[in-house]
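A protein chain is absent from this complex, but the other protein chains hold their places.
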Amino acid sequence: MLDDKPAGEEATTRRDALDVARLGLTLGAGDGAVPLLADVTLRVGRGETVGLVGESGSGKSLTARAALGMVPRGARATGRVTVSGVDVLAAGRRALRDLRRTRASMVFQDPRASINPVRRVGDYLTEGLRARGTPAGAAAERARELLGQVGIADPAGAMRRFPHQFSGGMLQRVMIAGALSTEPELLLADEPTTALDVTTQAEVVALLKEMQRARGTGMLFVTHDLDLAAAICDRVYVMYAGRIVEEAPGRALFTAPAHPYTRALLEASPSAHGDRVAIKAVAGRPRALAESPSGCSFRDRCPLADDRCAEAVPAHRTHRASAVACLRPELVSP
Amino acid sequence: MTLTIPALRARRPGFRRRPLGVRFAAAFLVLVAATGLLAPVLAPHSPDTTSLLNSLAPPGTAGHLLGTDSAGRDVLSRLMYGARFSLIAPLGVVLLAGVAGTAIGLLAARAGGWVDAVLSRGMDIVFSFPSLLLAMLVVAVFGPGLTAPVCALAVSYTPFVGRVVRNVAIQEGARPYMEGYRVMGFGEAWVTLRHLLPNIAPVLVAQSALSFGYALVDLASLSYLGLGVRPPDADWGSMISQAQSAILQGSPWSALAPGLVVLLTVVSVNVLGGHLGGSIGGKKEGT
Partner (left out) sequence: MNTPVLSAVALVKRFGHVTAVDGVGFDLMPGASLGIVGESGSGKTTTARILAGLEEPTSGTVTLAGETVAGQGVTGRSRRARLRHARLLQMIFQDPYGSFDPRQTIARSIAEPLRLHAPGSAKEHRARVAELLDQVGLSERAGRSLPRELSGGQRQRAAIARALGISPRVLVLDEAVAALDVSIQAQVLTLLDDLRRETGISYVFVSHDLAVVRYITDTAIVMRHGRVVERGETERLLRDPQHPYTRLLLDSIPSPDWDLDRVARDRRALDAL
């Protein structure tokens, strides 16, 4: 994977693409302060696909954005976020711009909302390259090449077209081409297929995986779809109410969930494959950190919870293949 | 993924929480309306008592806080009485145009098709006709007074309201709850009047506030041209008009005072209207 890199760079790229350590995020200060994230620790290795799964309010998108130094206005971040060795939370405006231009890219949920509708696709793609000093001719050549790689049939023609002339799936391919044009070490994909049809989702995911594998890019794949994450990710983090409650290899998460919330999610989602099994609904609704109970955030919806769960936020412990924030994971999957 | 945190949900701001400018604007308008209403009690003099010996007294003269005009009438008293015409006439314009514009806008939006096309083009035609010119023509036919210009301005302001109502009604009408009422078997009229209208009302209020400002200026212009209220009644526009000669004589205050009041009133109404319009966007966002 790293064969085509100059030898000097190889040593530096050994480190993780993304390293988040005890990230906390609080909006406002004093009595009115609203906590958004607490104690989020995760890492994405080079060439690794890591899933970040959660429901509304879990803080999964906030976490992904924080990795690029995008925190909500008025929010205070604590902890450490490192992207390819750059301390994102401490970095200045210039360093952040530089980081986004060269080492980390993002693909958003709605391609139509994240591309300027009155500019041609070619301009969009060459912009980033030109900003890095690539001459116009070479940038256009590179853009055509990328469009071809993401499966756009007529790259030269596509360069001259406007975003509205593409379908959602095709436009998301263009966005992926744009995100990869700078050869980033980290790709943040925030629900990149949620707005797409099922069959298109499969194609776009296949493309993302292939591009990422070929380049050795680390990918953080943010999604609400546990099945999707388990299907394509090497490791998956499950978030609930602004905290990470479980980390496990994709497959293990599916077959032997260790956190009651993970199991509840799995039992709540109907499946199109295999035998038909009844689904089990979880009582209550997903919470944000600010409205969650003391101790374990999930305890008010958890069938296994007792008084001990209210005492403190459970520390992460190892249970089988998982690192889980639960006092009795052995009751979830023995 | 949107983040919903109840603690952050914007509450409806009370008066104290609204911006300072908005509070000033509202206070000023209340003051003007109150003095107009209570003019017979508050005014230090009769607005029509002339006193040629005491003409063009400067502001601050004993008994004449804002001075007198060329006929020796007390400027403050005339301002107070003038507030009645100056506020009621544009209010009449706004109400008439509001009712007509809302009716036409709703009809165009809900009926669609050729009805919409005819009404919209009709509004375009009226819209493109200068409102003052229309008012002057009407006054030329029906004679001066307040009724003719108010009606004429109401006609030319109707598309101003109608277009906005049509656009927001089409937007609001496309929301699923509107279709839901159709599926539940409710008639078009019920849905439009009971659900659509209340939901676009804030836009209507904001738009009316803006029209009020324009109407006040237009009516003042008409009065200035001698086409509005007839003497001895006076509104602010006719006061400015009558003070013209005084300006040339080096006594600008009898024109300045009503001019300033017109300016402040229009600015206040626009500030308030803009604020009402702005707070609508905020309300819609909340989830």
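Letters A and B mark the chains as written, and numbering starts fresh at 1 in each.
Please note the rule applied: a contact is a pair of C-beta atoms (placed from the backbone, for glycine too) under 8 Å apart; a residue touches a chain by one contact, two chains touch by 3 or more.
All figures in this text were calculated on a predicted structure; none of them were measured in a lab.
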Original post:
Pick from A:V205, A:M219 or A:M239: which residue touches the chain that isn't shown?
Top reply: A:V205
**OP:** Touching the absent chain in the whole complex: find that residue among B:L53, B:I125, B:V141 or B:M184.
**Re:** B:M184
Subject >> Contact partner of the left-out chain, one of A:A33, A:A95 or A:V282 >> reply: A:V282
**OP:** With the full complex in mind, choose from A:A64, A:I232 or A:C326 the residue touching the hidden chain.
**Re:** A:I232
Original post:
In the complete assembly, which of A:R15, A:R161 or A:H224 touches the absent chain?
Top reply: A:H224
Original post:
Which chain A residues touch the hidden chain?
Top reply: 55-56, 197-203, 205-206, 209, 224-228, 230-232, 250-251, 254-255, 264-265, 267-273, 276, 279-286
Original post:
What residue numbers in chain B mark contact with the hidden partner chain?
Top reply: 175-177, 179-180, 182-187, 195, 198-199, 284, 286-287
